[in-house]
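Structure first, then comments.
Every protein chain but one is kept in place in this view of the complex.
Chain naming follows the written order as A, B and C, and within any one chain the residues start at number 1.
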Amino acid sequence: MNADSVTFIFLNAAIVNNFVLAMFLGICPFLGVSAKRDTALSMGLAVIFVMLVSSICAYGINWLLKLFEIEYLRLICYIAVIASAVQLVEMTMKKFSPALFRALGIFLPLITTNCAILGVALFQTSREYNFLQSLAFSLGAGVGFTIALMLMAGLRQHLELAKVPNVSQGAALTLMLAGLLSLAFMGFAGLGAQHG
Amino acid sequence: MIQEGTAQSPVSPALTRSMLRTLGLVATLSGLLVVLSYRITLPIIEENKRLAIERALFKVIPGAISRQDFMITDRGIELAQSDLQGTALYAGYGQDGRLKGVALEAAAAGYQDVIRILYGYDPYCQCIRGIEVLKMAETPGIGDKIAKDPVFQENFTALEARANATGDGLERAIVLVKQGEKSEAWQIDAISGATISSKAIARMLNDSAQRYVPLIQNNLAVMEPAS
Amino acid sequence: MSELRITTDLRSSPHLKQMVSVPQIMRNVVYALLPVCAWSVYAFGISVLLLLITTTLTCMLSEALFCRLSGKASSISDGSIAITGLLLALTLPPGFPLWMAAVAAFVAVGLGKALFGGLGYNVMNPALVGRAFVQAAFPVAITTWSPPFLPGRFSEVIPSTLTAPFMKPVPIGEWIEQRTVDGFSGATPLALQKFEQIITPWPDLLTGTIAGSAGETSALIILLGGIYLAVRRMLDWRLPVGVMLGAVIVSLPLWLLDASRYPDPLFVLLSGGLMLGAVFMATDMVASPVTPLGVWIYALFIGMLTVVIRLFGGLTEGVMYAILLGNAISPLISLVTQPKIFGEGRKP
Partner (left out) sequence: MPGRPEQHEPVTLDTFLRGLWEENPVFVMLLGMCPVLAVTNSAINALAMGLASTFVLVASNSLVSLLRHYIPKQVRIATYIIIIATFVTMVDYAIQAISLDLYNALGAFIQLIVVNCMILGRAEAYASKQPLGATVVNGLGIGAGFTLALLSLGVVREVLGSGSLFGVSLFGENFQPWVVMILPPGGFFVLGTWLLIFAAFRLRKQRRTELGEVAQHER
């Protein structure tokens, strides 16, 4: 697989260099919303959706900024437009699909200031991805985030029944679990590249 | 964010004016600050970037002391201009002003992530004269030897990359061999224990050279000073 | 102790059909492991013996330490911790520095077990947690192999074994060269297959006349140990069978498609740590799913992922990571395959 190919970019963002476990993006929701599996799944889906939207927005803005040669406003434009886009999505969703809004809605404001979302936009710009590559990248990042969140939620709920010592309860336990997951994900190193 | 206010509560004109005033003020202030810091730092940053490029460039093209940027486009090789689209190509010139070699970026997936390198090509010996790793995330102690290991770097003092007669590739592909088995000029001696990282280097050099070496050979006149 | 009972009750459909105590299971696992250990010592010499002693002792000491710290009664006597120690040693290269092995053992107990409340609550196989940690920490040492059946293996240790703590192990290439007649390349069958397309013949894999981790070289002895445990009903036979089946499901079509590029399924099964992992690691009762269907999914997942990592990943061997990931995903598998009780909502 070529390093520029869409599949490789997707696989790399989702598994090999998992957005959460290897790139450390979106740690706050990863630690915060991973206590229950159901919420974790909804959150993951919401993140995938928002990532796609903001990735497309960022691609458009970057094109405009380059056109007018005002790249130094990139960060301000990204954050403002992504935040507004999420608001728009939220409002549209509320109006046209109340069911979907109930499932994902409460997570949308939370996601706006999630570093994974802005991270996708910044990384796709600095890596100079084209439109398709950007889409694959943001989708991979979202899927990777969801995988990590689901695995974490599964383990944490599993441990609710365990006699976890007082010392390691709470954030410390979650971080150690994240470390173990991150260790296990090292097994995916080099997946998809040509080695033969 | 901005819509939040308007969507939720009825807004009086006075409030709207005050919101617009504040946002306008903040935006102006922010624009001013950003442009100011951009203007102040721009020359320093450009200088830093130039130094970084030249440091790498003069390392991979032995004997070069000055540079000229070119661009590989659909039409061939042209002097770099901001509105040209294509692959960057840096030409290095020696003391006498003659072309010493050209440098190109190459990339391939390594063990952990994509490895990017700059390599120097000498069109007169038709060989690769040096590589410099620009970006990698290879395992410290194993894969990262591609950047530091002197024995591995020795591979790239005169690695053959000769254009074939038909001008559409290399006469002999650049290949990786097991450590200590290099016997031909177009072979790269692998780092033992770091096969994947070594292989990535061999693959990116071969891919890039297959594509660009014939092109460089055909366009030497563009880069050679007119003297 | 009342909490412990609740926990056991909540996990429907337990593995074991008969009532057996923890020490009883552990004793039988030790019986199955002893031939593997003995063969490993015979093949690689006293270095492996030192390795086994180091990891087992460190595991026991760490367990005692953590029990003391958390104010619990010591749980060394149930034998499970000794098994973690033995298994850990068997997954390490024969000449692995002892201080690194001690680090692995400490991490295995601390990070793999004590953190979550001790025996019965580990989320991943403790021995493999320790192994994965040192694989990430000391990538060079853990891929330095030495050949089996060296002359003088009972009178001298491999030079890297006795490395001073916190120091780099000495390179052993030269030491090996002086002792082998035919040039030993230092590569395991998996590395030979991956990078040079050389397939080691299966009788060698079966008997263990190959390089590799201390306890993984002879597939035959491991298999016999597994059969013993299965017959005594000390392990769920579905797990090892599922793992092997999973490996075959992925490797067979690939081999049929392009035999020059992909190894045959028999090689896949017998090489590397697949057999050791399938019989002794994937079968960790706590970190595997509880439902029968879940067990099949889990085992197949591990087997398939192992082969995917081996053939398409950067690593030569993937069984350790496959099992760790299987452990990670097992709560989700349990959830999906849980039989729903009529008239009752799913418990949160």
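By our rule, contacts are C-beta pairs under 8 Å (C-beta built on N, C-alpha and C of every residue); 3 or more make two chains touch, one makes a residue touch a chain.
What you are looking at is a predicted structure, and each value in this text was computed from that prediction instead of being measured.
Participant: Sort by label and list the shown chains the missing chain touches.
Facilitator: A, B, C
Participant: Which candidate, A:35, A:53, A:91 or A:115, sits in contact with the chain we can't see?
Facilitator: Counting the whole complex, the residue in contact with the absent chain is A:115.
Participant: For the chain left off this view, which of B:76, B:140 or B:167 is in contact with it?
Facilitator: The single option touching the absent chain is B:140.
Participant: In the complete assembly, which of A:88, A:132 or A:171 touches the absent chain?
Facilitator: The single option touching the absent chain is A:171.
Participant: In the full complex, which bits of subunit A touch the chain not displayed? Write them out.
Facilitator: On the subunit A side, contact with the omitted chain comes from 21-28, 31, 72-73, 75-76, 79-80, 83, 113-115, 117-119, 122-123, 126, 166-173, 175-176, 178-180, 182-183, 186.
Participant: By the contact definition given up top, give the residues of subunit C that touch the hidden chain.
Facilitator: 100, 111, 133, 136-139, 141, 163, 166-169
Participant: For subunit B, enumerate the residues touching the unshown chain of the complex.
Facilitator: For subunit B, the residues touching the absent chain are 1-2, 4-5, 9, 11, 15, 18-19, 21-23, 25-27, 29-30, 33-34, 37-38, 40-41, 44-45, 48-49, 52, 135, 139-141.
As a working rule, only the chains that are shown with their structure count from here on.
Participant: In graph terms, with chains as vertices and touches as edges, which category applies: line, ring, star, complete, or other?
Facilitator: Topology of the interface graph: complete, with all chain pairs in contact.
Participant: Calculate how many whole Å lie between the centre of subunit A and the centre of subunit B, each centre taken as the average of the chain's C-alpha atoms.
Facilitator: Taking the mean C-alpha position of each chain, the two centres sit 29 Å apart.
Participant: Suppose each chain is reduced to the average of its Cα coordinates; what separation in Å results between subunit A and subunit C?
Facilitator: Their C-alpha centroids are separated by 33 Å.
Participant: Just how far, in Å, is the C-alpha centre of subunit C from the one of subunit B?
Facilitator: Going by mean C-alpha positions, subunit B sits 43 Å from subunit C.
Participant: Counting only residues that touch at least two other chains, what does the list for subunit C look like?
Facilitator: Subunit C, residues with two or more chain partners: 314.
Participant: Touching two or more other chains, which residues of subunit B qualify?
Facilitator: In subunit B, 111-112, 195-196 touch at least two other chains.
Participant: What part of subunit B is in contact with subunit A in the complex they form?
Facilitator: Against subunit A, the touching part of subunit B is residues 1-4, 7, 30-31, 34-35, 38, 107-114, 137, 195-196, 199-200, 203.
Participant: Considering the complex alone, what residue numbers of subunit B touch subunit C?
Facilitator: Where subunit B meets subunit C, its residues are 111-112, 139-142, 178, 192-193, 195-196.
Participant: Taking the complex as given, what residues does subunit A use to touch subunit C?
Facilitator: 36-37, 150-151, 154-155, 157-159, 161-165, 167-168, 173, 176-177, 179-181, 183-193, 195-196
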